[in-house]
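The complex appears here without one of its protein chains, the remainder shown in place.
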Amino acid sequence: MLKDKIKAAFDEPACPTNRAKAAGERAKGCSKPLTPGAAAGGCAYDGAKISLQPITDAAHLVHGPLACEGNSWDNRGSGSSGSDIWRRSFTTDLTELDIVTGTGEKKLYKAIREISTRFKPAAVFVYSTCVTALIGDDIDAVCKHASAKYGLPVIPVHSPGFAGSKNLGNKLAGNALLDHVIGTHQPDDVSPTDVVILGEFNLAGEFWMVKPLLDKLGIRVRTCVPGDARYLDVAAAHTANVTMVVCSTALIGLARRMEERWGIPYFEGSFYGITDTSESLRRLARLLVERGAPADLVERTEALIAAEEARAWARLEPYRARLAGKRVLLNTGGVKSWSIVAALMELGMEFVGTSVKKSTVEDKMRVQILLREEAHAFEGMAPRDLYAQLKGGDADIMLSGGRTQFIALKARVPWLDINQERIHPYAGYDGTVELVRQIDISISNPVWDEVRAPAPWDTEGRLTDRHVSHFTMDDDADAADPTFAARHRRKFANSRVDNTDPEYLAHHRKKFAGHAADDIGDD
Amino acid sequence: MLKDKIKAAFDEPACPTNRAKAAGERAKGCSKPLTPGAAAGGCAYDGAKISLQPITDAAHLVHGPLACEGNSWDNRGSGSSGSDIWRRSFTTDLTELDIVTGTGEKKLYKAIREISTRFKPAAVFVYSTCVTALIGDDIDAVCKHASAKYGLPVIPVHSPGFAGSKNLGNKLAGNALLDHVIGTHQPDDVSPTDVVILGEFNLAGEFWMVKPLLDKLGIRVRTCVPGDARYLDVAAAHTANVTMVVCSTALIGLARRMEERWGIPYFEGSFYGITDTSESLRRLARLLVERGAPADLVERTEALIAAEEARAWARLEPYRARLAGKRVLLNTGGVKSWSIVAALMELGMEFVGTSVKKSTVEDKMRVQILLREEAHAFEGMAPRDLYAQLKGGDADIMLSGGRTQFIALKARVPWLDINQERIHPYAGYDGTVELVRQIDISISNPVWDEVRAPAPWDTEGRLTDRHVSHFTMDDDADAADPTFAARHRRKFANSRVDNTDPEYLAHHRKKFAGHAADDIGDD
Amino acid sequence: MTDALSKVTHTQKAATVNPLKSSQPLGAALAFLGVANAMPLFHGTQGCTSFALVLIGRHYKEVIPIQTTAMDEVAAILGGADHLEEAILNLKKRTNPALIGVCTTALVETRGEDFAGELKLIHERRGNELAGTEIVLAQTPDFAGSIEEGWSKATTAIIEGVVPKGETRVSPERINILPGSHLTVADLEAIRDTVEAFGLEPTILPDISGSLDGKVAERWIPTSNGGVAVEDIRTMGGAVHTIAIGEQMRRPAEALKARTKVPYTLFDTLTGLAATDRFVALLAEISGRPVPARVRRARAQLEDAMLDGHFHFGGKRVAIAAEPDLLYAMARFFAGLGAEVSCAVSASGASPILEAVPAADVVVGDLDDFETRAEGCDLLVTHSHGRQASERLGIPLMHIGFPIFDRLGAQHRHTALYEGTRDLVFEVANIVQAHHVPRTPAELDPFRDHGDTHVGRPQTAAH
Partner (left out) sequence: MTDALSKVTHTQKAATVNPLKSSQPLGAALAFLGVANAMPLFHGTQGCTSFALVLIGRHYKEVIPIQTTAMDEVAAILGGADHLEEAILNLKKRTNPALIGVCTTALVETRGEDFAGELKLIHERRGNELAGTEIVLAQTPDFAGSIEEGWSKATTAIIEGVVPKGETRVSPERINILPGSHLTVADLEAIRDTVEAFGLEPTILPDISGSLDGKVAERWIPTSNGGVAVEDIRTMGGAVHTIAIGEQMRRPAEALKARTKVPYTLFDTLTGLAATDRFVALLAEISGRPVPARVRRARAQLEDAMLDGHFHFGGKRVAIAAEPDLLYAMARFFAGLGAEVSCAVSASGASPILEAVPAADVVVGDLDDFETRAEGCDLLVTHSHGRQASERLGIPLMHIGFPIFDRLGAQHRHTALYEGTRDLVFEVANIVQAHHVPRTPAELDPFRDHGDTHVGRPQTAAH
C-alpha cells in the first residue's frame, strides 16, 4: 500500500529535459543513482519549494516532520514588491504521535484552516515530503477538501525528497502549476504584448532592473514565475502570447506543456550579460510581432538595445584593463553558465572551468562553443578536487553558490556568490555592470595577498629565515637628532619599518642561563 | 594691563544669592576659596554655558583653547522641539600661535562670521574663558562689531573659569541675558497670562510634561529659559506678567533684576513632586490674576490640580508598600532637594541625608523643616566620606548626578541619576510617578543581592568554609531511576542545586602525590 | 528572581509558523563534529543532509563534513541496511575517520528498522576493513526533539560506544566536561582555560572549540578538523569528576557515571556571577588550589559590568526564544539584572529545566508564537530567524543560539563564566543604548491618553 502511494507520486510524465537530450542519453532518465557516503546536493522537495516559494502572496505549507522546512527556510534573497507572506514558514511539523496515530492528514487540514484564517493568503501550496509520502497521506484529497471548505486555492505539490534531485523537484513544481494553477483565472485586460517569464527568481530584486526595459517597449509581463509573482497573475499565465524561459532546467517542461495546451510559443533566453539580454529582448519582440503585436516593436527594441548597450559598454570600459586575462572558475549550472561565460569573455576574462551539472545538452553545447575546449566544462566536482584545483592557483576567482563558498575561501581564492543568497543584482545591462564591478572588487581586494603570505614561522612555530632579515637596528641618525623636524623628513616612511638588531639580541641572549640562545630561527 | 582686564571681568553687581542669605553670611561673598589638591567641581564657564546652551536656535561659541569646550560638549539631555544648532559645539580652539601672536580677537571675529554664514543661528553667544580673559581679549568689542557687521545678535558672556564656581557662572549667564537679550524684542501677541520660567532645563524633555498643564489653563509660557528656548522668545521675556524661578541658585538674580527693571513679580517654585507642582500652578494662577488675568483662572487651576493629584496618587499607591521605609540619600543641590524630599516622604520614604550645597538659606530651611533633624543636611561630602557612608549601608538608594554615580556603584548601592545626563523625565505629576517608578526599579533590582554576596573565597582565593557545605553528592535515587518521568518530579528544582560530595573528592585527592590534599577550605 | 515553578504550556496549533527549532539529527551532527577526525552520517535521503550541512555552514562559516546514506525511493520501501553499510564502507575508504556518527532521520525511523542490529552485523562482516574507526549510533528522528536532544543523544552514544565499562585508575588531575549545545566555541575555550588555571586537565566532550572555531588549514581535511580525540574519550573513566553543563547533559553524565562510577555535578547554567562562583569553587575544591588572581580579577570586572549595566535592564521587558537550556540561561541572566522576561518560548518541551525559567509562562512553540507575544517588549532575544519578527515589530534583536547566519563571529562570543556574562551585559546595554530615542513632546503630554498607559507604556507598578 505504501509502495503504491510512492509509486503514484512518481507517476509523472516523462521528464521534459529529455526533449533536449541526445537520443542516446534519453534512456538514462532523470535521476542518477547516488553513492551512499559520497553524495551531495538537495532533494526533490528542495527543488519544488525553490521553484514556487517566491510566489509572494501565497502560503507555502510543508507537510512533514520538522527538518524539511525547519532547517531550510528564510534562506533566499528573492525580492517582493508586495506581500511578505511567502517569507514566513509553514509546516505541519509532524510529531512521533502524529505519525504513529496516523493523524497527519487531519493535522494538514487543520493547518490549512489556521493559515487561511490568520494570514489570508491568496492560495496555499502544500508540499509532501518523504515521511508523508511514505505513510501515504493523501494530500490531493486534503487539498481539494480544504479548498472547497475555505474558499481559496490549495495546491498539492508532490515532492518527497527521495523522489530524486532538486532538478526533478523543479519539474514537479511545474506540474503542480500546470495541473492546478495556470488557466484558472481569466484576466480582463489581456493584450497582444503580454508575456510570461519562467524560471526567474528576482534574486536581490534583479528582475526590477529588467522589467522597466520591457515596460518602456510596451511589453507587459503578465507574470514572472516565481520571482515577485502574485498568485492570480500566475493563474492567468495562459493568456500570454510568449513564454520566455530563463532558467532552462527549472521550468522548461512547463513552457513546453503551456505551448501544447494553449499554443503559447516559448524560447530559452537569459538576462545575464549584455549580448544575451539584448538577444532576449529581440526574441521577445519578434515573437510578439509574430503573434500580433505592432510591427514597430522590433525597431523600438533595436533602438533601446543600441542605446542601452552603448551605455553599458561605456561603463564597463574602465574594468577591461583591470580584468582582462583574469581566470574564472564558474561553478554553477544551467543557463547562467553560457550567459555569464559570454559576458565575461567579452571583457577579456578567461574561463578555467564551468560546471554544466544542471545544464541541458543545448546549454552544454553553447558553453563548449564558447570555450572551444571541452576540458573546461565539468559535470560537478568533489569538494576535495575543487579545493585542490583552487589551491593550485588555477583560478583568480570562483563564481558559485554558497555551498562551495568556503571551499574557495579556505583555498584563499576570491569568490563571488551568484546564487540564491547573494545580495547584489546581476540581471540586465545594469546588472552586468554590477557583476563586473563585484568581480573587480573581489579580485582587487588586498586581503588575498595578506592571507596568502605565509606566517614567518614553520608549522612548529620556529622562525623561518625569511623573517629574520626583516629586522634592522633602529636608525641611530634618527636617535641622534630626535627633534620633530628631523623625524618629519621624507624618509620617515621607511624608518617606520620595524627594526631590531638581531646581533644585539643575540648578544643579550648569550647571557641567558639555561636557554639555547643561539638556536633562534633554526631550532 | 592683564590684571585690569581680569578685574574688569569680575566687576559684576553683588551676587544676588546674597539676598536670600542670612545677614551674617552675606559678608562671605559668593566664592569660597578652594583648597589646592582637595577641590572638586566645575567653574564659572561651566555654569554660564549650562545656563544658556539649551537656547536651541542659538550658536554657543567658546572663545578659548580646546579643553573648555572640547572636553565638555554634548553631555546634557535637554530636549529641543526645534533647532539642533545648540547641540553643535563651537570654539575658537586657540592655538599657541594664536596666543603668542595675539590674534585671538581676530579669530573670534572670523569664527562668528563662519558660524553665522553656515549655520544661520538666531544669535551667537560668545563665552570668554580663563586664557582669553588672561590675555585680555575684548570680547565685548568683537561681539558688538560682529553683530553690526553680520546682522544678528552676538552676546558676550564673561565667564572665565577662574572667576569662581559654577553657581557664579549661572549668574554671569543671567547678567548676559539681562544686559544684551531680554527686552530687545517686542512681540505682537502679548497677553495677560504670559509667564516666564527661569532655570528649567527641559532635561529628558520633562518640561513637556508640565507645559500642557499650563496650556490647558490658558497660561502661555512666553519662554522657558533655557530649556527648549528660542532666542526671540527669550528676548521678549520682559513682556511677561510673572516669572517663576525653578532652579533657585541658577537664575534668581535675573528674576530679581527683571522685577526691578520691568516690574515683573517672581516667585520660586518647583515642578518636582505632586505638592510642589500643585503649589507652583496655584501661585502662577494667583499672581497672574493679580496682574490682570481672568479671575476664574484660580478656580480652573484648583480643578485641574484636584483631578491631576487624584490621578497621580492613584498611580503612586502601588509603590507605597514597596517603598515605605526605604532610606534615600539625596546628593544634589538647589530646589530639587526640598521638592524631592517632600515628594518621596509623602510615600513614606526616609531621608538619611540631603546635600544643600547649592541651596539658598531659604532652601536649607525648608529642607530642615521637612527633615526635622539638622544633621541630615550636609554641605557636600568628600568622595571618601560618601563612599564610607554608602558602604556602611546607611542608604537604600542615592539620588544624585553623574559625578558621584560611581561612588554609589562601587559601594554597591542603588543610584538614580537626577541630573543632566539622565534619560527619564521627572517633572510634573507624571514625572513624579516616573521618578517613583524608577526608584522602585532601581531598588528592587536583584543585582544588588548578587553583587553584595561575597565570593566563596577569601582575598587570597582560598575557599571559605561557608562554601564547602554547598556541595552534596548527586542524588543516587536520581541516578537509580534515570527515566525522564523520575527526573521530572517536583523536587527537581532542588536536585538542580550543584552537588558534589566533598568526601568523595577528598578520597581521591588523598591519592594525589605531592598535593596538600586535605587542606581544602582552610589553607 | 522567582523561585516558583513557571507554567509550561504547549501551543495547540496544527501549523508551525516560522519554526524556532532545528532538527534533532542536526544537533547530533554538531556533537559528533566535536570529536576529532569524525564524520557524521545521516541515515536518510540526500536532502536531509544537505539542509543540515548548509545550515550549519551558514552559522559557522565553514565547510561542514556530513555524509548521507542517500536513501532513495526503493530503499525507503525495502529498507536501508545496504545503504548504511555502503555509506560506512565508502566513508572509511575515502576519509578514514576516527569516528562515524550515525544519525537516523525521520524517514528511516518512520519505517522503523533495527539500526543497532544492522550496525552490529556490518561490524561482524566488515570488522577488519573498519578497524580504527568507531561507529556509534544516535537515533534522532526529526519528528521529535530539537538540537539539544540530538546533541545529548549523540554525546551519550559516544560515551556508550567508546568509553569502556568498569572503574579504572583515577588520575586526580583529570576532569570531564560535558558542555551543552548552547555553549559557544569561545565558552569552551574559556572553560578549558579556567579548568587549567587550577592545574586540572579537562576532557571536553563534545569539543567543538577545536573543530568549529573558524580557522584556515593548509590542506583539505575531509573530516572534522580538531575536537576531542577518541583516545581521550576512551579514558574518561579515569577522571576524578565530571562537570555537566545544562540539563540536556544529565543523560550523558548519567551514562558515564553508570559505566565508570565517575560522579558528576550538573550546572544548570554557567552564565551569571553566582553560577560561575559555584563552578570556580568546585574547581578549587577538586584541585585543592586557591582561585587564581586572574579569575578573581575577572569576577571583579563582571561585578563592575553588572553595576554599570543594570540601568539598561531594570524595567525592561524582554522576549526570549531558544532551546530549553539556553532559554533558561538567558532568562536567568536577564531576570538577574532586573529585566522582566515577559515572553519565553522554548523550541522543545521535553526539558524539566523549563519549569525553572524565571517567567510567568513558558510557551513551547514557534517564532510566530514569539512574535505574537513579544509585542510591546523592549528587546527580542533569539536566533537569526527572529529577524522577521524584529522588522515587523520594530523591536531590536539580540542574536543568540542557532542558527546565526546574518552576523559573523557568533561562535567567538563569550556567553559563560565571568567574562562571558560581562560581555553579555555589555551587549545588551549597547543594544538598548543604540536604540534609545529621546521622547517627543507628544509622547510626554500628560493629556495624551488619560488612561493608565500614560506615557507610552504602563507606568504603574508592573511587579
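For clarity, chains are labelled A, B and C in written order, and residue numbers in each chain start from 1.
Heads up, the rule we're going with is that a residue touches a chain if its C-beta (ideal position, glycine included) is under 8 Å from a C-beta of that chain, and two chains touch if they have at least 3 such contacts.
Predicted model, so just to flag it, every value in this text is computed and none were measured.
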| item | value |
| --- | --- |
| Displayed chains contacting the withheld chain | A, B, C |
| Contacting the left-out chain in the complete assembly, out of C:Glu113, C:Glu160, C:Glu201 or C:Asp423 | C:Asp423 |
| Which of A:Phe90, A:Trp208 or A:Tyr387 contacts the chain that the document leaves out | A:Trp208 |
| Contact residue for the chain not shown (choose from B:Arg256, B:Arg283, B:Lys410 or B:Arg462) | B:Lys410 |
| On subunit A, residues whose C-beta touches the chain left out of the figure | 77, 79, 81, 204-206, 208-209, 211-213, 216, 308, 311, 315, 318-319, 322, 409-410, 412, 423, 425, 428-430, 433-434, 437-438, 440-442, 444-447, 450-451, 453, 455-457, 460-463, 467-468, 470-471, 473-474, 479, 482, 484, 487-488, 490, 492-493, 496, 498-502, 504-505, 508-509, 511-512, 515-521, 523 |
| Contacts of subunit B with the absent chain, listed as residue ranges | 2-3, 6, 10, 31, 33-46, 61, 64-75, 84, 87-96, 98-99, 107-115, 130-131, 134-135, 160-164, 383-384, 387-388, 391, 402-403, 405-407, 409-410, 412, 451, 459 |
| Contacts of subunit C with the absent chain, listed as residue ranges | 61, 213-217, 297, 300-301, 303-305, 307-309, 312, 406-409, 412, 422-423, 425-426, 429-430, 433-434 |
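The criterion applied here is as follows: only the chains that are shown with their structure count from here on.
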| item | value |
| --- | --- |
| Distance between chain centroids, defined by C-alpha means - subunit A, subunit B (Å) | 57 |
| Rounded Å distance between subunit A and subunit C, as computed from the means of their C-alpha atoms | 31 |
| Euclidean distance of C-alpha centroids - subunit B vs subunit C, Å | 45 |
| Residue numbers of subunit A (touch at least two other chains) | none |
| Multi-partner residues of subunit C (at least 2 other chains) | none |
